[in-house]
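Only one protein chain is missing from this complex, and each of the others stays in its spot.
In this document, chain identifiers A and B correspond to the written order of the chains, with residue numbering beginning at 1 in each.
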Amino acid sequence: MIDETRMEANRSREMPFPLLLAGLAMAGLIAAGLGLVADRISATALSGFLTLLSEDRETALAILTEVRLPRIVLGAIVGGTLGLSGAALQGWLRNPLAEPGLIGASAAAALGAVIAFYFGLGSLSQFALPAGGVIGAMAGLGVLLLLVGRDPSVLTVILAGVAVTAFAGALTQLALNLAPSPYATLEVITWLMGSLANRSFEHVWLALPMTVLGWLLLAGTGRALDALTVGEDAARSMGVNLIRLRWRIVFGVGLSVGAAVSVSGIIGFVGLVIPHLLRPLVGYMPSRLLPASALGGAALILYADVLVRYLSPGQELKLGVVTALIGAPFFLLLLIEVRRRGQ
Amino acid sequence: MGRALPLVAALLLLVTLPAYAEGAPRRVVSMNLCTDQLVLLLADPGQVVSVSYLSARPEDSLLATRTAGLVLNHGQTEEVLPLRPDLVVAGIYTTRFTVRILQRRNVPVLDLPPAENFDDVRANIRAVAAALGTEQRGEALIRRMDRRIAALASRVEGLERPRALIYRAGGFTLGRDTFAGELLDLAGYKNAATDYGVEGWGAVPVEAVLQLKPDLLVVGVYRDNAPSLARDVTEHPALRHRMPRIVSVPTRHWACGIPAALDIVEGLINRRLGPPGGTS
Partner (left out) sequence: MSDSAITIRGAMVQRGNRPVLSDINADIRMGELVGLIGPNGAGKTTLLRAAMGLQPLKDGSVQILGRDLATWDRRDLGRSLAYMPQSGAEAWPIRVDRFVALGRHPHLEPWRRSGPEDAAALRHAMQAADIEAFADRPVTSLSGGERARVHFARALAVGAPILFADEPIAGLDPYHQLHVLEMLRDQAVDQGRAVVVVLHDLALAHRFCHRLILIQDGHIQAEGNPDSVLSKDHLAETYRVTPADPGELTGIVLPWHRRAGPA
């Protein structure tokens, strides 16, 4: 087989699993440390953070605990969610191109959040925003399932995702058209670009309950996803309940991605890139890919955020723009590879 | 609002002045919130047919009460043409396609740039007044504005100039070279955005605001209960707990370069020194 040498090469890339997890966690912690104390970020024309720490300890500590810490915690939550959701969706659809952004879950979550926010639901409860995101994401996944039917092939899923994304995007624009505030359009367009800038612990508490619930649902899918490697009927013959698995994935991705998008905006391609890079390192086991991708996604977002703050302090580049700039070409390469292998 | 009273008084006075000149436009349409306000201030009753819909909203417009009976337009050609306007006033950055069509149909159009300082405000007032044929009223308005500017300036003259930062939804600030920056300067404040290298319009992250430590944070609000994703930034808990003084200024007061923007200046000075009668 032509694939043989390639796969042999992949095999040798597998790492001891605990070591891999520890390495990813370490990488994330280093990024978090950089994001916390880095000197020259977010401070054009002002003294660097370390200088500030010696000159004005109180302000420096306030920046550390009230501005940078929530930003990093939120980055880890959002990145972990995207990595975990991407890995779960790919394992479930047995399709390396599935990703919350590409299959329309993120766009649908954004739609839900926009509707919840601009039509006054926010005054009912502060959780209306993440709840709107969650409901939107789950509705998007529901439509995707209807479109895909029983054939989750690469092409069907991508096309259905395009359809869901386009429709959710159109409805978001419709919502903006009808929004009571003329400033809404500009705000939402900026917000949709995805960013962690200027977030506070209020955002963390807003997103955390639903994301954690989503994580727990997804974490329990590992063995069923492994069993699916054998094929659907064989998995069912071993007692895997595909209907329950589907609901777990839809609720898990819906809750975590919906809540994450509602505080960070759309940050694309993390759920695509991270599982793909890590898959050979976990020996292609879908269950192992879940925790690895969660840690990897968190680390990637934290590094990307540090990069964004370092490259463009002050008026930052939007994180979502940067991940899309890196992710879109990556997606194209992946698509070409999948097509070539499919021949 | 008490601050708006002098303005209303001025308007009542102006209404009784002699009417516009012969040959002046009688069917004026304005298509931009800021040009609306100048037109409403300078035109005679009956001279204006239509203003933009935003001008009828109290949260956006200081002159909402004066739009009763007027047609409200959204800058659409098919709304404006049937009104058979003999003058259309537009902002140079808005409703460009409509303006193009109107010009092609030989409708006189007055394009006004947004005011970035008081000289621009004076120029805009003169341009609108000239087009409406109410030049004297325009000059009177400018004189009143300049007297008010001088009076406000004298109240803070010689005083120490504290540092203030304008902070608006999305984490944006306005520097010295903007109309809002000029208002801040007139109110006796130094613009802290300068310390961050921003002279025009720019973003300031929350941690930089903490580091800048302005004596006053002037937060722009659209309206108190309107939901806004970006307003989260101005309500960041780190600012709420640490900024010594935060004042909120409604957008309608400084969105346009009109004399009523001086209400902001007066409000800021009163806030610092107390009402004019109280101390002097």
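Assume a residue touches a chain if its C-beta (ideal position, glycine included) is under 8 Å from a C-beta of that chain, and two chains touch if they have at least 3 such contacts.
None of the values given here were measured: they were computed from a predicted structure.
The chain not displayed here makes contact, within the full complex, with A.
For the options A:143, A:285 or A:321, the residue in contact with the chain missing from this view is A:285. Contact with the omitted chain, checked across A:50, A:170, A:189 or A:234, is made by A:234. On the side of subunit A, touch with the chain left out of the figure occurs at residues 1, 3-4, 7-8, 10-11, 94, 220, 223, 226-231, 233-241, 279, 283-286.
Just so it is clear, only the chains that are shown with their structure count from here on.
Residues 54, 60, 169-171, 195-197, 202-208, 210-213, 222, 225-230, 232-233, 236-238, 241-242 of subunit B are the ones that touch subunit A when the two sit in their complex. On the subunit A side of its complex with subunit B, the touching residues are 42-47, 52, 56, 59, 62-63, 66-68, 117-118, 120, 122-123, 180-184, 187-188, 190-191, 197-203, 313-316.
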